[in-house]
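Got a structure for you, questions after.
Complex shown without one protein chain; remaining protein chains in place.
The block that comes next holds subunit A.
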Amino acid sequence: MGRYLGAHLAARLAADPRIERVVGIDSTAPSSDLAAVLKDVDVHQIDLRTPGVLRVLVDARVEAVAHLAVTTAVDQHGGRAAMKELNVIGSMQLLAACQQAPRLHKLVVRSSTAAYGASFRDPAIFTEDTEPREIPRGGFAKDVLDIEGYVRGFRRRRPDVGATVLRFAPFIGSTVDTSLTRHFAAPVVPTVFGRDPRLQFLHVDDAFEVLHRSVAESHPGTFNVAGAGTLTLSQAVRRAGRITMPVLEPGLGIVAGLGRGTVSLDQLDLFVHGRVVDTTKLIREFGFTPRTTAEAFDEFVRSRRSGEALPADRIRALEQTLLEGFRRTRAARAALEAGT
């Protein structure tokens, strides 16, 4: 709630006439710019791991819970331990509270396509029932598997509650600031030598749309949520007007660490194996088609024009210059031959 995704979803839900009241829970108070967004939302500052959560769920007679408190990367202060505490322990406690909330009949949980892990023995395209071949190395991917495990337990114990699990591809958009979007900000982007992974993105506005529909309508089940199609990493880097710098796999963390952000094992696995998911089930069930990966990425690129090392218009101009030079040289030679 205190962060971008939760605050904006809460505001959208509050504006929906089908929804009577929106309650927001977070362990930290929303920042000042998000407080304005949250003016119609009843905000409670409670740690997810305390019994206060259940009290709010019961007192407010909550009918639907959207669980978004899943962090994708280690932040500066807490480190991996804090990330795991929030993701795994937080989810466990929240689901335990939900289990006891009498009026609850809908649960929406944010998950990630990282749930499929990363292995060279994987099929090229994951459907919702593909099992991961290997336990992933990355902390986030492990957390996601744990969270989905808790949801499975919850479904068994509360079959009357429709649980929606949304496996999101990495978010992208002009307002999104993740380690992946920061990766595309530097003029030179480190990649893994000899690998060109297939990436998928989801425009964050489409993520809101799917979350909104999951809460307001009823779509129990597990769904891949991603923009159709794919861009390879090198292709995305080029579309962003950046230059790729292939680095041997063990060195990528070090090189990326020299710049700004760090590369987590999750990201390294993504940069080696890539990940493409099938979204047929989402489109059929929700009647909604997110922007394609290419469209979402191009929109992101347009919003961040600065720092381009190889702008497309300059390449186009160079192409024209070279072509005209070639034509002029030939015309001159032809004229010379005609003269003699």
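Assume a residue touches a chain if its C-beta (ideal position, glycine included) is under 8 Å from a C-beta of that chain, and two chains touch if they have at least 3 such contacts; residues count from 1.
Following the convention adopted for this analysis, contacts and distances are computed from a predicted model.
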| item | value |
| --- | --- |
| Hidden subunit of the complex - UniProt protein name among "Peptide/nickel transport system permease protein", "NADH-quinone oxidoreductase subunit F", "Glycerol acyltransferase" or "Aerotolerance regulator N-terminal domain-containing protein" | "Glycerol acyltransferase" |
| Among A:R21, A:R103 or A:R330, residue touching the chain not depicted | A:R330 |
| Of A:V53, A:V70, A:V225 or A:V276, the one touching the omitted chain in the full complex | A:V276 |
| Candidates A:R239, A:K281 or A:R304 - the one touching the absent chain | A:R239 |
| Interface with the unshown chain - residue positions in subunit A | 120-125, 127, 130, 192-196, 198, 229-232, 234-239, 241, 249, 274, 276, 310, 312, 315-316, 319, 322-323, 326-327, 330, 334, 337-338 |
